[in-house]
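Of the protein chains in this complex, one is absent; all others appear in place.
Letters are used for the chains, namely A and B, taken in the order the chains are written, and counting of residues starts over at 1 for each.
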Amino acid sequence: MARTDAKKDVVIVGLGWTGAIMGMELAQEGLEILALERGPNRETVPEMRYPNMIDELSQGERHNMMLRPAQSTVTIRRNLNETALPMRKWGSFLLGNGVGGSGVHWNGQNWRPQPIEMQLRSHIRDTWGEEIIPEDMTIGDYPVTYDELEPYFDRFERVAGITGAAGNINGEVQEGGNPFEGWRSGDYPMPPLPVTYNGIKFAEAARAMGYHPFLRPGGNASTSYVNEYGMQMGACNFCGFCERYGCYQYSKSSPQTTILAALFRKPNFSYRTGAEVLRVEMAADGQTATGVTYFDEEAGEEVFQPADIVILAAYQIENVRLMLLSGIGTPYDPVSGQGVTGKNYGYQITGSTSMFFRDEHFNPFIGSGINGVCIDDFGMSANDFGALGFIGGAYISSAQTNGQPIRSMPLPQDTPAWGAEWKSGIAEWYGHQMSIGHHGSVMSYRGHYCDLDPTYRDRHGRPLMRITFDWHPNELRMNAYLKEKIEEIARSMQPDVMQSSYKDYNSRYDVRPYQTTHNTGGTIMGATPETGAVNRYLQAWDKHNVFVTGAGAFVQNTQYNPTGLVGGLAYWAVDAIRRQYLRNPGPLA
Amino acid sequence: MIFLRILAAFVLMGIMALVAIIWLPVSRSPLSESVPADWTASPGEGEYVMRAGDCMACHTAENGPDFAGGRAIESPLGTIYTANITPDPETGIGSWTLPQFRAAMIDGLRPDGAHLYPAMPYENYRMLTERDIRALYSYFMDEVEPVNSPVPEPELPLPFNQRWGIRVLNWAILSHDNGFDGTMGDPVLDRGQYLVEGPGHCAACHSPRTVYMGQDGIAAGEPDFLTGGFIAGQEAPPLRGQGSRIRHWPIQELTTFLATGRNFESTANGEMGLVVDHSLQHLTDDDIIAIARFLRAADRLQHEAPEEAVATGPLSIPYAQANAEGADTARMLTGAQPDMPLGARLYLDNCAQCHFVTGRGSPGIFPALQGNSLVTSSEIAPLVSIILQGARVEGTEKRPMPLVMQGYKDRLDDAEIAELASFLRQAWGNAAEPVTEAEVAEIRQSGEAIGH
């Protein structure tokens, strides 16, 4: 029934950002590598080609670039007492699919964490004392520091072609950059993009209040770019179709534009699409993995793919599920607090204030995925957790990423949702609105975790991932604080109409409105097998030839979009594999 | 016109031939250098000569096995099919001896004494060294997989199907000695000269043709050498002399173009795309630099070597601002006024995303349309075909990403494409004749006929 294919040195599960990075770096070692991708192949042309790609209904509304929930989804509950129900269609987050993974449909917003976010528990203990940490908050220290990761953040930014203005080069604050960012060894590889009117208005207002505005960094090219692999990007034209879309003009940082064509030239690398990995197979002694079993869509059969090294490079949710399905690490138990696999599921919290200016023109369809101005004056390193009564931080920004009218039609609250007044309202207000929002951290908690759903199964009969998550008072307090700060800036801009959209203290997690696809944790790093599912090199503590990449490694979520840390950790881990593991396979920590 | 001129030439040659063919035996050229009998090529040497000679582009059919021939070569005179040059004894060249192989390469002769059609650039390969010929022979005999695959007979009308006529032609075009002697006075420039004149057979496309269909300028020093020609309905732009755009390229842009098929303002499309894909990208950096230096020296330009043939990333290259010639067009497009001409509107709606209002593209990735010979050529088919069907620049070792433009045949009708193409040919200081709807229709139909 099941086919067994010839053994490979390395099998990679998932061909998104980290699968591509791992594949490229290990292919340079001459290893025989196979990557298995459950979704379809995707190339700039034809799959993302203009003009067909920029169809708001198909991509924005119907999620054609995403994993089909029919193939696999998650179940959600807010606490241990609820019955989790499946996310039958995407809402709160959108799981990617296919070659390039989420690196195809992201906006490109790329940040590094702040140094203190990596050693958060120690930082709090040393500054305010551990007693300010709520009893159910399970934050910790990453078993790797910002300083150790800096060269790997830098490497990822140069591979991915990130634009931006440095705020701190080797400890020296740079004019025009983010003065709150961690030190960087050099400037961004590309200068920042220009910014639309909303960004300038926000920057002026923020500066007038003593804040430190800067242009958002990210993976939308501002010039032509060539990276170390010879891969190329062309300058972004602000088409206004970034997130949920593949970039038709080679301007967005993605595995396709920065790694894959170079990787595909390597004779020792190959990949399969329509190959959904079902589980990792273990040696009889349970100490190592022997390969993976996947479902070959084309052949309609299960295939055992033997390999010396297994790299789980799927999205966070699927990585956790594969670990649980395969018995890697001890499943986390939220009651006893024992176990690690599935622990510390994290997310992010957002809110925004909308401003309407009747006589001003914003041309909202002019946008890029990263377009906007940010301030980090309320970020982790700036906040006095002891005085504020919450642990966390956020950057505040005015973005303008798209004016696609089905989803981006903000109207004053007193406008009816339909009828003649709605019709006149859309003409009156489209193009006369801007917003300021925050993008905030979410800490880890004892009751927020991932495990296997007892009821709902995928088409292969495997349990779906169950997520238990809700808003915690700590984050809701931070959210209220940020609302106050944002509204203060917004009021100073004297809009004709101003309205806010923030969670209140009664808000429960709602799967319907899109928020962010920044799901983290579950395969967390730890300095010991008791505190993490993987060690500081993303190596499974109990199966030394299994490595697990991605945001699942986040001990707690940061205040930023996760890709910069995900990319940095991937280069950090693969460097350890190249330097140490290949020479001497065994536990690296 | 051209057809009649060629026909007249053939008739004239035919009369001469009637006399000459009877009296003069077929001859093979003498050795141009002595090579020890026990000389053998070093590993990879023969394959490298094959790459330098770009044998694969012509001798491999679309989606066909390597070197099994069968690619149709169309000319106004009819269609011929390239030979199977795999070592298959029945349908390929497996039974050929080295002298027979050599005669094909430099004298255009088959083992049976019949003449090869001059689509085979033996006029240029005639300059191959004896060592390279032997290395190439070993490569085809020992390293290429035999493929049993017969090739169709040529589809040529009288008198062009008479191979003996070629014999007369060859008296005209094979008057130069075989073998190579560098004339540049510098070993690197001589190496570049050899690659360009001999295996690279650049003159086959980039030199004009004489009325006898020979290349008008096959070697440095001849006045029309590489001053521009036509191939496959595409203009092969001048590589030297008046009107040569590459004269103005920094030398590293030239080497980058040769090695990767793309540079700060141009991409290699059509036949040149094949040359980069099958040949140039496989050459060493030293050889690419030697070619570039020779081309510049042959045009009496400075020819210092660049630091590297292709710059290594990371590189951030700002896009070009509108220049003086392009300023008016760029300003009009930037204005985005609803009353702009239709061609300009179509440009904004379809092209400006990548080629920008400046018409200068994004360096290294999207080519400039301003001053682009493919846009302004008297041959409009390449431009119109690219608008209809799109284009693809293959990835190369140093720039691995394929650059693909989607086609617009479903989005634009013939009248719109005529408006758009005419706009491109007259924008940013371009000054070429407009394109008509009927011409677009003809190109669209010929494209559909071959399955696009």
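In the analysis below, contacts are C-beta pairs under 8 Å (C-beta built on N, C-alpha and C of every residue); 3 or more make two chains touch, one makes a residue touch a chain.
Just so we're on the same page, contacts and distances are computed from a predicted model.
This complex has a chain not shown, and the name its UniProt record holds, of "Cytochrome-c peroxidase", "YdbS-like PH domain-containing protein", "Gluconate 2-dehydrogenase subunit 3 family protein" or "von Willebrand factor A", is "Gluconate 2-dehydrogenase subunit 3 family protein". In the complete assembly, the contact with the undisplayed chain comes from A:195, out of A:94, A:159 or A:195.
Within the complete assembly, B:209 is the residue of B:28, B:110, B:131 or B:209 that touches the hidden chain.
Touching the missing chain, out of A:134, A:327, A:412 or A:431, is residue A:431. Where chain B meets the missing chain, the touching residues are 1-3, 6, 58, 60-63, 71-77, 118-119, 209, 213, 230-234, 269-271, 273-274, 333-338, 345, 348-350, 352-353, 356-357, 378-382, 384-386, 388-392, 404-408, 410-412, 416, 438-440, 442-443, 446-447, 450-452. Although one chain is hidden here, its contacts on chain A can still be listed: residues 40-41, 45-47, 49-52, 54-57, 61-63, 68-70, 73, 76, 83, 85-89, 91, 193-197, 200, 235-241, 248, 360-361, 363, 365-366, 371, 403-406, 409, 417-420, 422-424, 426-427, 430-431, 455-457, 508-512.
As a convention for this text, only the chains that are shown with their structure count from here on.
Within the complex formed with chain B, the residues of chain A that make contact are 43-46, 49-51, 158, 161, 189-191, 222-235, 237, 239, 248-250, 257, 261-262, 264-265. Chain contact summary for the complex, chain B toward chain A: residues 310-319, 352-354, 356, 362-366, 390, 395, 397-406, 411.
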